[in-house]
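Handing you this structure, nothing more for now.
Missing here: one protein chain of the complex. Every other protein chain is in place.
Chain IDs A and B follow the sequence of writing; residue 1 opens each chain.
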Amino acid sequence: MPTTALSCGIGLRQPHYREIMTIQPALGFVEVHSENFFNPHDAAAQVLVQVRAVYPVSLHGVGLALGSACGLDDEHLYRLAGLVERIDPVRVSDHACFARAPWAQGGIVHANDLLPIAFTESAMQIACANIQRVQDRLKRPILIENLSSYLDFADRDYSEPQFFAELGRRSGCGLLLDINNLMVNALNASDPDPLLSVCNWIDELDRLAPPGLIGEIHLAGFSVQQELIIDDHSSPVSEPVWHAYAYALEQFGALPTLIEWDDRLPALSVLLDERGKAMTLAERISLRMSASVKHSARLYGSGP
Amino acid sequence: MNDSLPTSSTIATGTESGAAESLRQRELIAAIFSPNPVEVPSYGMAQTGCRWRAGLAAYRGNGIGHARSALREQFPTLLAMLGDDAFDTLCAYYWRSCPPRKGDLAWAGVELPDFIDTVPELQDWPWLSDCARLDWAVWQAAGAARSRLNEEDLRRLATGDPQSLYLQLAEGVRRIASYWPIVTLYQAHSDPNPDWNAVTRSLEYRQAETALAWRPPENSASAPTVMALDEVTDRWVTALINATNIETALELAGNAFDFAAWLELAVRQGWLNAVIAKE
Partner (left out) sequence: MNKREFINTAASTLLAMGVLTIAPASHADGNGMMKPGMEKCFGVAKAGQNDCKGISGLHSCKGQSTVSDNPGDVKIVPQGTCAKMGGLNMKQAKAKLAAMKNKS
């Protein structure tokens, strides 16, 4: 069922709080980073409760470290569960990454970053076990986002789209498809035609994915550094990413879409314009799809 | 913010392939936190040479960047005292020497005050670590649960026997004792027109101060607040922190302590969480 175009949203960032709450623009949802709201007692927690009274909130985590071979941090999961209970979010997501590992001097380190996992069968089993623990605790399926990775592991039993399709099948989780991350990876792999390789990635996922695997799409800007492209969310969505987005919508239909912007944050109106662009594309695809459904319905004689 | 919970649950990685995942993850983290960039790719990496160095640099820069922005929020006095460059360098040393243990950056600074004591270049400013302890206390107070004291509590205090009554402090109340004028330093850095001569004098005279930091009730000035404790009040507060009954705490505080005045201030400032009766 294609969702309405209104389910395009923006990231809620502190400099925009007041303006958003004052003008209350039409938004399908707002998204926040879960860890920023773990503490139920601080000022940020009060803001989120007020925002939640106006908008659906999507909780996007950065710290569960679902691919960590040493397992999850119980305390982190406990705090996330508390937040989910307080906010009743429309979606809960985190990344296909690891961050925790035993430290030579004892204990476990959490790198506070989104570190790459290997696309191997054993990494699949680790991620499945961790994701299932989270889903059991939260009593809901979660979405897992594909990374921008600046390093990769050589061993692999799956391609990346295969990995996410299989992960969804085994654990019941969905995919948060970050199209900018696909583009950043293609560029960093020095791909001769990055847009083509992103579209191939999307095609492969489309062939393999169980129905309804994708629960949300992320769009953002990247920046060109000396040696690498960095996914720094500091600029408008790039042209090739818009093309890839349109291509993904053709395959999967309109999906809840987020404009992510974290660094060098622009005026709210700029963010809303970017969201408007996503919405226009999504609406156009929805219309065309419903037209073709009507068309085939006429062909096969079963009225809508 | 304070309740601690069991930390980790482990997934069996007994299989050979599970062991490979553990190894590549441990090695990549070791390279990210290594004092200097590691030239040889860690176990199982696809990239080599300058592509490995660039990828590793991206992760190392990310980590330091995250730590730096969290620590700047958590230690405003320390930041003002050190200046941007020295603070950032300290952050990088700290990040590598005391890697974070939690996936919540609200805890990023938990070991920074103790770490400062180990940095040779900072030994000429021996008050810095206590100033950092006070910054950390203020940061924790800002996110602490507010006082839950109610009229029932006061009625218990109005009718009970002080020998079996205990005053429980609110979560955000922190006492930091120092051999240095940490409250004077803290207040100078939140004052738009500080008297630096007075601050320098208080350092020269080695004016020892004990700070109390707390989170006031919501309807008053709600920013965390800091004040200096005099010796008498400090004995009283220390007794309460050590969960001493009211009668014994009063004996420890001595005759100069004005209980009625302190109690009124405590209720208005949200220092107390409960009056507990134990037989």
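Assume contacts are C-beta pairs under 8 Å (C-beta built on N, C-alpha and C of every residue); 3 or more make two chains touch, one makes a residue touch a chain.
Remember, predicted model here, so these are calculated numbers, not experimental data.
Across B:Ala70, B:Ala137, B:Leu169 or B:Val183, the single residue that touches the chain missing here is B:Ala70.
Touching the missing chain, out of B:Thr48, B:Thr89 or B:Thr118, is residue B:Thr89.
From the options A:Glu160, A:Glu216 or A:Asp231, the residue with contact to the chain not on display is A:Asp231.
The chain not displayed touches chain B at residues 35-37, 56-62, 64-66, 68-70, 73, 76, 79-90, 92-93, 104-106, 108, 119, 121-126, 128, 138-139, 142-143, 146, 149-151, 154-155, 157-162, 165, 179, 188-190, 196, 199-200, 203, 206, 217-219, 222-224, 246-247, 250, 259-260, 263-264, 267-268, 270. As for the chain not pictured, it touches chain A at residues 13-15, 17-18, 21, 24, 32-33, 35-36, 39, 42-44, 46-47, 49-51, 53-54, 60, 62-63, 95, 114, 145, 148, 150, 220, 223, 225, 230-234, 260, 262-263.
Operating definition for what follows: only the chains that are shown with their structure count from here on.
For the pair chain A and chain B, the distance between mean C-alpha positions equals 33 Å. Contacts from chain B toward chain A in the complex involve residues 1, 4-11, 13, 15, 17-18, 20-22, 24-26, 28-30, 32-33, 44-47, 50-52, 54-59, 62-63, 66-67, 99-106, 108, 142-146.
Chain A contributes residues 35, 38-39, 41-43, 62-65, 68-76, 78-79, 98-104, 107-113, 115, 117-118, 120-123, 125-126, 129-130, 133, 150-155, 225-228, 230 to its touches with chain B in the complex.
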